[in-house]
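Note that one protein chain of the assembly has been removed; the remaining protein chains are unaltered in position.
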Amino acid sequence: MIGSRREILTRKFLLWIALLLGACFAGLPVLWMVASSFKSNLEIFAYPPALIDHSFSFAAYEAVLSDPGQLRFFFNSYLVAIMVTICTVITSILAGYSLSRYDFPFKKALSLVIIGVQSVPPITLMIPYFGLIVWLRIYNTYTALVLTYMVFTLSYAIIMMTGYFNTLPRDLDEAVMIDGGGSFVTLWRILVPISLPGIVAVGVYTFMLAWNEFLFALTLTRTNDMRTVPIGIHLLMGQHSFEWNQMLALSVLGSLPVLILFLLFQRYFIAGMSAGSIKG
Amino acid sequence: MDSASQSQVADPTNIAWEQRKRRLLPYAYLSPTLILLAALTVVPIATVFLYSLVDNVIVNPNPPVFVGLENYEEVLTHRKFRGALSNTMYFSLVSVAAHFVIGLSFALLLNSRLLGANVKAVFRVIYILPWVFTASIIAILWRLLMNPHGVINFVLLELGLVEELQEFLSDRRLALNAVTFINIWSGYPFYLVSFLAGLQGIPDDLYEAGRVDGGNAWQLFLNITLPQLKPIIISLALLDFIWTIHQFTLIWMTTGGGPMRSTEVLSTYTYKAAFSSHEYSIASTIAMVILVMCTFVAVFYVRSQRMVDE
Partner (left out) sequence: MKKLVGLLIIALLLVPGVSMAQDVVLEFQQWWEPELPEGSFRAILDDFEAANPGIRVETISGPYLTTKDQIIASAATGTMADVVGLDGAWVNVLWKQGALHSLSQAMEDAMYDDSELAAQIQLAGETYMIPIANFIYPVFVNLDMLAAAGIDPPSTRAEFSAAAVALTDPDNNVYGWAQPLSLEQPNGIQNDTMSWVWASGGSMLDDMGQPNLVDNELLASTMAYIKSLHDAGVVAPGAFAMKENEKVEEFVNERVAMIINTLAHFTLIRERNPDLNFDITALPAAEGYDGPRGLPYASWGIGISSNTEHKAEAWKLIDYLTSVEGNTKLTSIANAFPGNVNATPDFIQTDPLFITAFEIFQEGFLANEFTGLPAAEELMRQFDEPFQFYLEGEMELEEFLEIAQEEWEDIFS
């Protein structure tokens, strides 16, 4: 790097300003959500507004955490989101490998189908899809939710994995092939390890979608023991009673584990990790 | 192909078998995906297509009547449809463009060599915050923030940036931009995460070579980063475009398509047709029109994929 010390300092300064501006854009609305979840329902609508006021209390959190029904929603959300993530990641790695490394008849048509299935607005699909799930006898089960979310997430996951594999040079797997490794070996031993950033990105996306989906979670379940957090949030927004602070507390609580998960996985984004192995 | 199979390579029948296996292999890798999609999407999509060709479905005592393309004529010539279409285009194109710019800028910031690992870790988490909330709660949050007596108005008034309270979601001049802004806020982290992953895949030696050639940061970005990310950018933009067209909860729960249809998009229009007027045939027809639109974009994507391969 050429550049004087002063130049680097100015750059660092500008970088920090940009970083902080970005953090305000992303974080301030969320900060307001967290602050509001500690307010009383009266003060949430108070004007002039205050970040923290005299009504500060943990009441909303206590109400949510002391309700076994709400905890069950959390459990269901985790179970479904984790299963969807695992299944989608594996399926999409296989499909992405096929689309990235092979040429075969109908390849383009199949790519079109994979994108095409999610071009129909989900709202219009709801009734016929619901009928299908009932016919398959998986109505009100985790299986229905997991399979449904896989249908939603697979398109992106496959496109993302294909795109990621496409950025990796072909000589890499060809070398393994020449050494006598089969295609499956090439995939798992070579491509998957250096594709971890892409795989984590797909996993994070899949998890978020499964965690946050509302419409199908509501339609495909009927009892509260199968329902997920977004439905719990809607149940707090009734015809005659609406508990803003509990709604916000529930979503803050719901987001915490997701953020922790993200913190754990983000080491895969650390620069240079995969770049080094590609060169090798 | 372990060592045992290698030793039999000379056998001609085995070679034929190996060749067939090689031809079938890509389909085998795709089979879990294809089976799932075929099992769960063919029937519902075909049903929606069928609905679009008949009248009197679901909520109607009369038996269905085949009407051919009449529903399509009715939908495509309706002035409300055209209004919804142009709002959708504005909403989607602005969202996709802003998602791309914000997502890439944040990814580049977080990828800078001038920052320590812990700083990056903290900001990465802050930057994906909008992503961890379900759409309904985002709608509720922004309704609170954008309320005429909400905190945004308070801050703008205190800073003297506006003279009077702004009705962000109930003023027809502001509403479409307001919901687009909310959608931008809630959607960019998806790009950010994808770009963070994509940036790791760019080999360092490309940049080193670029620097040796005397390129400055901007030139490196234009000549190396962007072309290297191109496959990911195209995929993201395509999918985001499709998703934004389908974005329903956010718009529905913030404005319901109002005021005065100023935020009416195809998804809210479809929902009203299906669950408010109970015209499922019309709703299915709009769905098919959206499907055709998205397929055009998808064809473009598939073409661009070929170019990447070559």
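Order as written gives the chain letters A and B; numbering starts at 1 within each chain.
Note that in this section contacts are C-beta pairs under 8 Å (C-beta built on N, C-alpha and C of every residue); 3 or more make two chains touch, one makes a residue touch a chain.
Everything numeric here is computed off the predicted structure, so don't read it as measured data.
Undergrad: Would you indicate which residue among A:V134, A:A175 or A:L263 is in contact with the undisplayed chain?
TA: Only one listed residue reaches the unshown chain, and that is A:V134.
Undergrad: Consider the whole complex, including the chain that is not shown, and state which of B:N71, B:T254 or B:S267 touches that chain.
TA: Reading the full complex, the residue touching the unseen chain is B:T254.
Undergrad: May I ask you to list the residues on chain A that touch the chain which is not drawn?
TA: Residue positions of chain A that touch the missing chain: 40-42, 44-47, 126-127, 130-131, 134, 139, 218-219, 222-224, 231, 234-242.
Undergrad: For chain B, which residues lie in contact with the unshown chain of the complex?
TA: Interface residues of chain B facing the absent chain: 58-61, 143, 147-149, 165, 167, 169-172, 175, 252-261, 272, 275-278.
Rule of thumb we're sticking to: only the chains that are shown with their structure count from here on.
Undergrad: Show which residues of chain B lie in contact with chain A when the two form their complex.
TA: 1-3, 6, 23, 25-27, 29-30, 32-34, 36-37, 40-41, 43-45, 47-48, 58, 105-106, 109, 111-115, 117, 121, 123-137, 140-142, 144-145, 147, 149-151, 154, 185, 189-190, 193-194, 196-205, 228, 231-232, 234-235, 238-239, 242, 245-246, 248-249, 266-267, 270-271, 274-275, 280, 283-284, 286-288, 290-291, 293-295, 298-299, 301-302, 305-306, 308-309
Undergrad: Can you list the chain A residues touching chain B in their complex?
TA: Those in contact with chain B are residues 8, 11-12, 15, 18-19, 22-23, 25-27, 29-30, 32-33, 36, 44-45, 47-49, 91-92, 94-95, 97-99, 101-102, 104, 107-108, 110-125, 127-129, 131-132, 147-148, 150-151, 154-156, 158-160, 162-164, 166-168, 180-183, 197-198, 200-201, 204-205, 208, 211-215, 229-230, 233-234, 237, 244, 247-248, 251, 254-255, 258-259, 262-263, 266, 268-276, 278-279.
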